[in-house]
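One structure is given below, represented as structure tokens, and several questions about it will come after.
Here the complex is missing a single protein chain, while all its other protein chains stay put.
Labels run A, B and C following the written order; every chain starts at residue 1.
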Amino acid sequence: MKRRGRGIACMWYPIGFTVAANPSAAVVKINEDGTATLLTGTVETGQGSLTILAQIVAEELGIATDDVHVVSADTDTTPMDTGAIASRTTYVTGNAARLAAEKAKGILFEVAAPLLQVKADQLEVCDRKIQVKGFPQRHIDIGDVADRARGVNGQPPIGSATFNPATVALDPETGQGKPFATYVYATQIAEVDVDDETGEVEVLRIVASHDCGTPINPMLVEGQVEGGISMGVGFALEEEILFDASGRQVNSNLTNYIMPTSLDMPEVVVEIVDSYDPTGPFGAKGVGEPTCVSTAAAILNAIHDAVGVRVTSLPATAEKVYAGIKAKRAQEAKQITAG
Amino acid sequence: MRAFDVFTAKDSRHAVALLAEHAATSKVKVLAGGTDLLADLKFASASHAPDVVVDISRIEDLRSIAVTGDGLSIGALVTHTEIMRSPLIRDMFPAMVNAAHTIGAVQTRNLGTLGGNLVTAVPSVDSGPTLVALDALVTVLGPAGRRQMPLAEFFVGPRKTALKPDELLLEILIPTTSLGKPTCFLKFGLRKGQALALVNVAASFWVDRARNAFVAPRIALGAVAPKVVHASTAEAYLEGRAIAPEAMVEAGRLAVGDAKPISDFRASAEYRRDLVAVLTRRALEGAYELAKAKQSEK
Amino acid sequence: MTKVTLNVNGETRTASVPPEMTLLRLLREEFGLTGAKLGCDVGDCGACTVIVDGKTVNSCLMLAPQADGRDVLTVEGLATMERLHPIQKAFEEKGSLQCGFCGPGVIMSAKALLDENPDPSVLEIRDALAGNLCRCTGYSKMIEAIQDVARGDNRQPVGESA
Partner (left out) sequence: MEKKPAAVVEREARVETRDVVEMLRAPAAAPLVPLPLEVLVPEARQQTPAVRQRATRPDCRLHGLGQTKYIDDMYLPGMLYAKIKRAGIASARILSVDTKEAEAMPGVVAVITGRDVPVNSFGPSLKDQPVLADERVFHAGDGVAAVAAVTEQIAAEAIEKIKVEYEPIRPVLDPFESLKLETPGLHAPNPNIYGHKVIKKGDVAKGFAESYRIFEGSYRTQMVEHVPLEPHASIATWDPNGRLTIYSTLGRITLGRADISRTLGVPMSRIRIIATIVGGNFGGKNEITTEPVVALLAKKSGRPVKCTFTRPEEFASSTTRHPLVMDYKTGVSREGRILARQIRLVLDGGAYCSWSETTLGKACILSAGPYQIDNLYAEAFVVYTNKTMTGAMRGFGAPQVCFAYESQMDDIATALNIDPLEIRMLNALKEGSLSPTSQKLHSVVVRETLLQAAQRFGWNGNGARS
């Protein structure tokens, strides 16, 4: 018989390295037509980080995502970056990119200020224009300013910046200190069916609520959460590298290392919670790793809710769940006899 | 993959001739769908790799699905996808469709053939239990001509069949006596997509309507013995017995005794035994549901 | 060496190859069509999926000589000079691909599915993609994109939409 259960799990997760410096540098070049190029040493490994960085630079410059081209991952041409690790790209590289864009923008403001007859600090960007704060009708096209910066002022608008998360070393005795600049939080709830005659677990639905600060790109955040959950489902129920007695792997292929296929994935519902981190670029934190953290815990709690079995070692294969069910029945039978 | 020569057979006789020609001097493998063979050869050691591959994938005379005077004949090169889509098979043996559906994924089912699946003869062969439960026969062709044998005897052991090096599997025949026999196939794997069976079971029986009793019950178990086996004790117990839930439970219990599972990295023998009991009972229930549905259709 | 002649994306192509060469290597190494990927080389991951005579296959599990005389469609054969294929457009708009390595295979599986079944259920889509492993996306946005195409939300090619 199939038994339904639900389980909840929440988590917290930091952005960046533990105390250790993990800086990013960035260079933003505003082209003569008001579009921009970002140089970053980070690597696109699938998350969409280059698009996120383009959005951050675009936001800072008041232009559109498509106006920003990103050059990445070449040690000859791009500045130092700690890399695609530790859920740090949006926050750390994003801060560096925003600061670099801000510096380049400062050059444009210097050029635009006399034209608009105000001081540079009275200017802002909006919709590909540089305008006077409070007087949006007084504006100049950003492309015109950029071209003038080069051709008249002889000062091409290029900015470079670095960012390193603020941390405080941990006390070696007590571990007290500030290991990370910021953290994200999340809750996932799983609904499962457990076949009480075989131990087979079917994950029906996972609802996930994640904090990433400001979602720079909600679509890409959802993609991270959905993907992280699939990794979490595998971690919970299926995946394990196994060794023989001599220490050699016995399932080092995708036939026998069981990871979720499309048929094994539940319906996934993603919510992004309202959140803003003043230390992040436009309030953003990060989302890569945390997405797979609470899935297994939620599923295991749902299994417990369904059949009353607490599996304490992962993965909770059908065999383990069934062994738990059998043991529980034997225990109950004993109690009945004893009673 | 190591180098080998490929000879393409035009028809089944040509294939047998090619096998006869090369088997004496070379290590020869037959290529049908290739989904098992090529996967095996990719990382094969020198001692295991063939020198010659006889490609039978272009043979046209082994692709038909037809009812003949002897029963339902399925050519060895019929793919799993073709089985799933055959109206004839869908109608007569939904269990075969279900079994085919559990093999690999779309890509493998499009290439993989019924004959290839059977010849591979892994203990968990997903095409095996349903056909064994239906008392299927196989026809093979060799230099001396054709011979026929029950599929249950064609399977000899893990990755071993009764096929001689110069013989070719031609067709699978489900005898007239089994046509339309209510059958249910169930497979238990470690995931839903692209799963290998920890246990697979097929159950099949006719219903004596007057007595509502089991007639000619067959239960075939896969992945729990060196080859697909009949759960003979359970079959004997059910023969002529009134159909009742308790009888199905008992048959499941007895089937466990007919299984000789091993423990491996996928599952323990103990768990496989428990699964045999559950799946056997459920397969009997499933076959009975089918029998009742067929009855009400009439 | 064996001579093989096949139709690839509508063009007749010929190559002389070792008989044990797979269709995947033929496409990638001889024809320079690197859309189909080598992810596992044994038919588990589906990154090498192409369509042969209307059916998806793992091109790592087919010998090049077996493809002789057949029609092969690869991911490179879907778009035109003017526009993306509707599935490609939907995948882009939904953000269905992350690292993208499984993408060409997934898109070919989706194409074969929609060719045969223009209005698939979610379960049918999941079944059609079960041979294409993806580690990034959890498959969700792929399934949504395929539903979009089936519903006709994306019938209109990118190059022509207003």
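As a working rule, a contact is a pair of C-beta atoms (placed from the backbone, for glycine too) under 8 Å apart; a residue touches a chain by one contact, two chains touch by 3 or more.
None of the values given here were measured: they were computed from a predicted structure.
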Shown chains contacted by the missing chain are A, B, C
Among the options A:29, A:103, A:139 or A:210, the absent chain makes contact with A:210
Omitted-chain footprint on subunit B covers residues 1-5, 25-27, 43, 45-46, 51-52
Subunit A residues touching the chain left out here are 6-14, 17-20, 41, 43-46, 48, 50-51, 54-56, 58-59, 62-66, 73-76, 80-86, 126-128, 168, 170, 173-180, 182-183, 185-189, 191, 205, 207-211, 213-220, 228, 231-232, 234-235, 239-241, 243, 246-249, 251-254, 257, 259, 269, 271, 273-279, 282, 285, 288-290, 292-298, 300-301, 304-305, 310, 312-315
On subunit C, the omitted chain is touched by residues 1, 8-9, 11, 13, 15, 18-20, 28-42, 44-45, 47, 74-76, 78-84, 87-88, 91-93, 95-104, 107, 133-136, 158-159, 161
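The rule we apply is simple: only the chains that are shown with their structure count from here on.
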Subunit A and subunit B have mean C-alpha positions lying a whole-number Å distance apart equal to 47
Multi-partner residues in subunit A (2 or more other chains touched) are 255, 260-263
Shared-interface residues of subunit B (touching two or more other chains) are 105, 192-194
The subunit A residues in contact with subunit C across the complex are 45-48, 219-220, 222-223, 226-231, 253-255, 259-263, 265, 268
Residue set of subunit A touching subunit B in the complex reads 197-198, 200, 238, 242, 250-251, 255-256, 258, 260-264, 317-319, 322-323, 326
In the complex, subunit C touches subunit A at residues 40, 42, 44-45, 94-95, 98-100, 125-127, 129-143
